[in-house]
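What follows is a single structure, and I will ask about it in a moment.
Every protein chain except one is present and positioned as in the full complex.
Let's look at subunit A:
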Amino acid sequence: MESRRLAALSHRVRELLPPENPAAPVSLSPQLGAFIGAVVIVGTVSGLMSFQPVNDLGTLVLGGFVMFVASYCSVRSTGGVDVLWTAGVFVHLALSFTFGPLGALVAAVAQAAAVGARVRPGAVRTVFNLADLFLADLAAWFAFSNVARIHPSVVMTVLATTLAGALHCLINLGLLAVVMQIASKGKVSARTAFIAAVPASILYNVGYGWAAYGAVLLHQIAGAAGFTTTLLPVILLQGFLLLLAKRIRSQEEERASHTKEREALLQQAIDASDAERKRIASDLHDGVVQTLAGLAFSLAARGSATTADPLMLEAAGTLRSSVTDLRTLMIEIAPPDLAVSGVDSALRKLLEPLRAKGIEVELDAASATHLPADKTSLVFRVAQEAIRNVVNHSQATKVITTLRHVDGTCTLRVEDNGKGFSSADRSRRRQEGHVGLSLLNNAVEASSGRLSLESEPGRGTSLMLELPC
């Protein structure tokens, strides 16, 4: 019955724990083996040389159990933040300060066993972790017991606990950094890894050192009950950290799901808009364009007959111009099948009206004729909006459009030599409801791209789109 309850509790704890990525296998090179062997030997010799018996074995075992639980339930990362959430260092220091080398050994074994059970890091990592933690604990105990003994006073005690906490951090992280450099065959620099890790740990290690002195005092005053009182907050804190991490994780998942939903909705809106544009263009093509073109021919025939009426010829010419305008409009609102005709061809068509308005046009898109199908529409629509802005607002006399597809990135740049605008002008236009580029920016960001606009009054405008293709 008890074992069933224990299994249920263990299952509940496992559900709360964040998922752990399996540790990558370690290839034990002679150099790595030699280093770990040396750490183990130093740890063993130091332990044997400094061994002291313990008379309160029950409290030591209880401390080891708390160490195991705190370490097993530690939160290594959540929501992309890699920080070890546990008060385990406090238990390490409390056990080491109170029980000496045997306390250090129990704490190191308990943590190595907990990590082994939770992450399954393999024998090499487990042996190293054990030796590393034991040496760090032993050094902390040594500093604490010897410095405080020099001159019993508050100042010396604070100095001893500070030194012990700092030493624990430096030895633990220092040995770890060296192992990382050897195991990565120099790809990770021990110095860099050490310098990066120390600031995040040393302050709370020192703090835990001071707090651990409280455990020593309570053990001296009230024995097992006093020591246990200091461990209870550790268990409660670990439980709180687990629940907090779980809440953060679920919020992250919810946020990711909302982002995905928003992107899907945006894509649906774009698809619906594309479909509607195609329908309008198709209606124009099949209806009014044919009617106007047919009428233009009929009027031209009447105008060319023997009873010619020049007004008929003029009307026919006007109708032909209207057909030309409508064809341009059709291409603008629903570009041809870009996957078939190529983006360069569509861009050329887009730029045609600019030439007709006397604007000098340069187009370089030869290296990006056929982009991936899902990107072509977006590239075209950004180009379309940029060119529309040039025509309507820039008063430019020259437009240079380049489209490149290099190393998996499409880069579209539309530059003009027009009057440009200030950021205040842009804000004002946005307030007036001109949100074309802002809407496109959302679509670009949903495709993991970037849209940037550079402009200054009198210095033209440059719009650049970068899109992973």
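Here is the rule we go by: a residue touches a chain if its C-beta (ideal position, glycine included) is under 8 Å from a C-beta of that chain, and two chains touch if they have at least 3 such contacts; residues count from 1.
The criterion applied here is as follows: contacts and distances are computed from a predicted model.
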Field: Protein that the absent chain corresponds to, by UniProt name, given "High-affinity branched-chain amino acid transport system permease BraD", "Response regulator transcription factor", "Glycosyl transferase, group 2 family protein" or "Carbohydrate ABC transporter membrane protein 1 (CUT1 family)"
entry: "Response regulator transcription factor"
- prompt: Which is it among A:K246, A:R277, A:K349 or A:R450 that touches the chain not included here?
  reply: A:K349
- request: Can you work out which residue in A:A300, A:A315, A:I333 or A:L363 touches the chain that's missing from view?
  value: A:A300
- request: Among A:T291, A:Q395 or A:S452, single out the residue that touches the unshown chain.
  value: A:T291
- prompt: Of the residues in subunit A, which ones touch the absent chain?
  reply: 285-286, 289-291, 293-298, 300-302, 304-305, 316-317, 320-321, 323-324, 327, 330, 336-337, 340-342, 345, 349
